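Heads up: the structure comes next, in structure tokens.
For this view, one protein chain was removed and the others were kept in their places.
The chains carry the letters A, B and C, assigned in the order they are written, with residues numbered from 1 in each.
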Amino acid sequence: MTDFRLASVPPATGPLPVTRGAMTLSLADPGPLWSVAPHRGEAAAVSRALQEAIGVSLPGPGRRHAAGGASVQWFGRNLWLVAGVAPPDLPGAAVTDQGDGWVTFDLAGPEGADVMARLIPVDTRPAAMPDQAAIRTELHGMMVAVARTAPDTLRIMGFRSMASTLTRTITEAMERVAAI
Amino acid sequence: MRFGALRILKEGLTGNRGWGPHWRDPEPKPAYDIVIIGGGGHGLATAFYLAREHGLTNVAVLEKGYIGGGNVGRNTTIVRANYFLPGNSEFYSHSLKLWERMESDLNYNVMHSQRGIINLFHSDGQRDAIVRRGNAMINQGDDAILLDREALRKKLPYLNFDSGRFPIHGGLYHPRGGTARHDAVAWGFARGASDRGVDIIQNCEVTGIDTEAGRVTGVQTTRGAIRARKVAIVTAGRSGQVASLAGLRLPIESHVLQAFVTEGLKPVIDNVVTFGMGHFYISQSDKGGLVFGGDLDFYPSYAQRGNLPTVEHVMEAGMTLMPMIGRARVLRSWGGIMDMTPDGSPIIDKAPVEGLYLDCGWCYGGFKAVPGSGFALAHLLATDRPHDSAAGFRLDRFETGRGLMDEEGKGAQHNLH
Amino acid sequence: MRLTCPHCGERDLREFTYGGAALTRPEGDWSPIWDEYVHLRENPAGRSREFWQHGAGCSAWLVVERDTVTHDIHAVTEAGA
């Protein structure tokens, strides 16, 4: 054992949080992140196992379940993203560590839908995207996941390498909403 | 009637009463030696060269709508010979030479303007690929010059050299490349063919291709049956539809390509500039409109119109490359039906049915090919041998894998990723 | 254009990628059937069956029944399902 140590560095977003008008963008720390892809015919069993182990089951498409410190969000075709807790043993699924692949932002405030209207081609007004809805889409050509984690909070996840472009782009949209 | 400055003077002084039809509108005859399906640039040029080069005038061009209404009337007017694969190189080189004498050949000013084309590059890897292209052009006897960043700055000072997403390292300059007035090319070839005796028949849609014992005998049209010894399908994006009348399936998928023009502006862009990273190219018409376009919409379509994602992508590329055009207003957008082949190169060949000929697969590059394609197809129709310049445009190259011409390296297949 | 993804609902064209005519891959060595699969196309002016991927969404590959003249969408189903 050497005395070698590695320092942990967050994704390079530039200075956050930023507030523009009524909206604030901040960097969120979702804790451990891992994806779950159940094997053929195993989705129900995996869901039960998760419920047992971490207290949340697999939600349907476009939804998110959260309880305690853990959340599970639908992440695509036969794919879910679990956040906040370490993965239990899930023999019926492919589990992949995603804890360092994503940059996670929280966009908080009453004009979230107006900001998102400048960023993604999906209606995020509460009627179309209620609390605990979770979608995959693109933001200026970047693949993202967006979830409403609280009535006034949208959680935006993008590729870690694109953190600075995402920060700049979202901040610009916030500035425009504030100015109009 | 011969056109010229004196004629304009005389007519101007006498109230412009002496001008007559640029081409005749005859009734279809019951039979022709050769029937060309499609009165676009390629079909009309074929008719012209059949008459002029081979003395064959018992020829009809059948057009479903009005002549020049397809891609020759809805492109971005670029004329160039900057290909690098054998098969393409010699063809486009020959075509450009025909362009250079087109106005005297036709006695029609198609406003061919050799204002030069510049392809930009943004990395060493792109530079090497572009150098290979330039060297191929010179091997072929055409012109190419490598411009470094400073030389490019002098020529195109308005580009965003430094702060854009893809900094510009240099460009390949093709001085003999340029533009032409697209509609006039169709009209000029129509007039030249018509004057030599070819019948150009508009509003005449081909509804069937007649065969007997595996041989073409004529066509059925909305204006009656027409017999013919040879029939050529020259219908660009509609090639698959027309070929199906003869029971054929072609290696073609029809896609939409959009293009755009702005309101008229005083001269500002003197060359044709292409920005490969952003799939963007632009020139300025003599009327002052900026004419520009980008990539396909990437779905099959016969609608001659596209959707917003591509529109926006093209405009964004324009903004990153030359932000000074931000204030120009887009006046009109339109779409053409592109006959995309698997390898992006065309087909001029005999069809598997005797007496049936194909000229198709021009993808999004058919305008500059108009004279070369007409010349080569006329040669094939007249002699039953491919012209040297187009010997590579074989239909069977996909089946055999021999002589594929995939200039872009995207894959000799239709999106089967 | 908007396509209705079986997972994500109706979404903008920009989230999708066209992936070619919906054909069945042949087996065996190169033959005219392979040539048809890789190269020859019905290329219909009208109703067409195509593969698309919801690449910026759920990543599912879809079979889209679409009209190439009107751009009407008749059906979207998951490919391979």
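We adopt the following convention: a residue touches a chain if its C-beta (ideal position, glycine included) is under 8 Å from a C-beta of that chain, and two chains touch if they have at least 3 such contacts.
Quick note on the criterion: contacts and distances are computed from a predicted model.
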Legend entry - Candidate names "Sarcosine oxidase, alpha subunit family protein", "Hydrogenase iron-sulfur subunit", "NADH-quinone oxidoreductase subunit K" or "Urea ABC transporter permease subunit UrtC"; UniProt protein name, chain not shown: "Sarcosine oxidase, alpha subunit family protein"
Legend entry - Displayed chains contacted by the hidden chain, counting the whole assembly: A, B, C
Legend entry - Residue among B:G164, B:G177 or B:G293 that touches the chain left out of view: B:G164
Inset, instruction - Quick one: say which of B:L56, B:I118 or B:A184 touches the chain that got left out. - result: B:A184
Legend entry - Hidden partner chain, residues of chain C it touches: 1-2, 10, 12-13, 17, 19, 25-31, 34, 38, 51, 53, 55, 59-61, 70-73, 78-81
Inset, instruction - Spell out, residue by residue, where the missing chain touches chain B. - result: 3-5, 7-9, 11-13, 15-16, 19-25, 65-66, 68-69, 73, 86, 89-90, 100, 103-104, 107-115, 122-125, 127-136, 138-141, 144-146, 157-158, 160, 163-166, 181, 183-184, 187-188, 202, 262-268, 278, 284, 286-288, 303-305, 307-308, 311-312, 314-320, 323-334, 342, 397, 399-404, 406, 408-413, 416-417
Legend entry - chain A residues that touch the omitted chain in the full complex: 1-2, 4-12, 35, 37, 39-40, 77-79, 94, 96-102, 117-118, 120-123, 125, 127-128, 140-142, 159-166, 169, 173, 175-176, 178-180
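The working rule: only the chains that are shown with their structure count from here on.
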Inset, instruction - Have a look at which chains touch which and call the overall pattern line, ring, star, complete or other. - result: line
Inset, instruction - Any chance you could check whether B-C or A-C wins on number of contacting C-beta pairs? - result: B-C
Legend entry - Whole-Å gap separating chain A and chain B, where each centre is the average of the chain's CA atoms: 48
Inset, instruction - Would you kindly tell me how far, in whole Å, the mean C-alpha position of chain C lies from that of chain A? - result: 30
Inset, instruction - Can you tell me which residues of chain A touch two or more of the remaining chains? - result: none
Legend entry - Multi-partner residues of chain C (each touching 2 or more other chains): 12, 14
Inset, instruction - Enumerate the contact residues on chain C facing chain A in the complex. - result: 7-9, 11-12, 14-15, 56-60, 78
Inset, instruction - Name, in rising order, each residue of chain A that touches chain C in their complex. - result: 61-62, 76-77, 79, 121-122, 135-138, 143
Legend entry - Residue ranges of chain B touching chain C (in the complex, touch as defined): 238, 240-241, 249-254, 298-303, 307-309, 342, 398-399, 412-417
